[in-house]
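Excluded from the complex is one protein chain; the other protein chains are retained at their positions.
Here is chain A:
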Amino acid sequence: MTSGDVERLLIQFQDEEGEVLGSPFDVPLDITPDKLQLVCNALLQKEEPVPLAFFVRGEAEVVSSLGLCVTALGVETEQVLPVVYQPQAVFRVRAVARCTSSLQGHTEAVISTAFSPTGKYLASGSGDTTVRFWDLTTETPHHTARGHTHWVLTIAWSPDGKKLASGCKNSQVCFICTHKHVTIICLLRWVTVLMLNPECRYLVSSSKDCTIRIWDTVLGRSEKILTGHTQSVTCVKWGGDGLLYTSSQDRTVKVWRAKDGVQCRTLQGHAHWVNTLALSTDYILRTGAFEPATATVNAQDVTGSLEELKEKALQRYNKVRGTAPERLVSGSDDFTLFLWNPAEDKKPLARMTGHSALVNEVLFSPDTRLLASASFDKSIKIWDGRTGKYLMSLRGHVAAVYQVAWSADSRLLVSGSSDSTLKVWDIKTGKLNMDLPGHADEVYAVDWSPDGQRVASGGKDKCLRIWRR
């Protein structure tokens, strides 16, 4: 076979849901992803070319040339080959490399950090019972909110970035609106997780006393109490469809209807405490109307009336969710994860095994394609977000990995661990991108700002560190 006579192949572009795009194309075997991208963009007829990733038959990614992929898979060249295209994020987040500041101020370990949905503000809760707000442009303390009487275990921003809710070990929930705070008491035991509903009015809190409470933040009182779990509720998530998902130490995950507080379903299957939950639409619900692609160097507040913001948020939500219902992943002490379709079905979609110690946190990537699970066995595993198939393992930490955070373009992952380092991983290659030492003791909380510029990490050494490029 002469060099000019390259084999050709018929391929058919498909999107992730299986819908075909155009008719089968005849392409030479040595075509590269760039050329495929040009062709596909032309077919999609968009104004701006979107970066795309191509997967042969949905499995193997086309990295250098189609030919290599085909030979690796051993596919017949006679038939039409389906090639799935996936739009990647247009913007690219750069890896953080240096610690720009170490913010002192807390007098006890920092246990939770959260960026506001636009990335303009940073709040951190700590064992010294205060919640501190930090100004990110000057990297100095902005405001200290006192009012709790015990360790502040969890903080949650509302999706419009205007309010913050924090829960403490003495079962108090505090709601901070700009600079004034209202304390709403009270549960019987400590508050584990808080989350504000996408419309920013209701707040749901889960607690060790086995109940979940829905609070009305405008009226300042408890609306509903959902009981049903027999042991401490470890995690609660507010879904976009008006459903509430809760996980508990009694090994079950329960699905509730938020409007009337009725329990819809109980998802069973785990063999030990269910530690953590993750929804595929988590990131969208968290950032609301803010679009990471429009982020600028100076983070701005989202402007617009409540109606406009709601519209924008709804659009973004529908785009990411697509036609499939929301997916839920639960990670547990029995070393496995389950992938559920909670709105439809009681049976899990997939059971993901492989960890050799308990799973502490699971997180969907912002584009919902990938899933990362951090575990006490010092590794992070990446799974496919749709099917639950195992993709790769990220090893490098020498002690338990506590928390992970995705960058807004889903290409990078930062993980904080009990060995006092943070590591930035490149998902495409599966390798360590950057090692971030500097903390003097365990790193308890990690967060990547939605505009992709900064990573904040807080730990047992009482200081909060901000990392930038």
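By our rule, contacts are C-beta pairs under 8 Å (C-beta built on N, C-alpha and C of every residue); 3 or more make two chains touch, one makes a residue touch a chain; residues count from 1.
Everything below uses one rule, namely that contacts and distances are computed from a predicted model.
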{"item": "Record-based protein name (UniProt) of the chain missing from this complex, from \"Trafficking protein particle complex subunit 6B\", \"Serine/threonine-protein phosphatase 2A 55 kDa regulatory subunit B\", \"Ribosome biogenesis protein NSA2 homolog\" or \"Auxin-responsive protein\"", "value": "\"Ribosome biogenesis protein NSA2 homolog\""}
{"item": "Residue in contact with the excluded chain [from A:37, A:154 or A:217]", "value": "A:154"}
{"item": "Contact partner of the left-out chain, one of A:118, A:158 or A:232", "value": "A:232"}
{"item": "Residue numbers in chain A that touch the chain omitted from display", "value": "108-109, 111-112, 126-129, 149-151, 153-154, 169, 190, 192-193, 232, 234, 249, 275-276, 360-361, 378, 398-400, 402, 418-421, 435-438, 440-441, 444-445"}
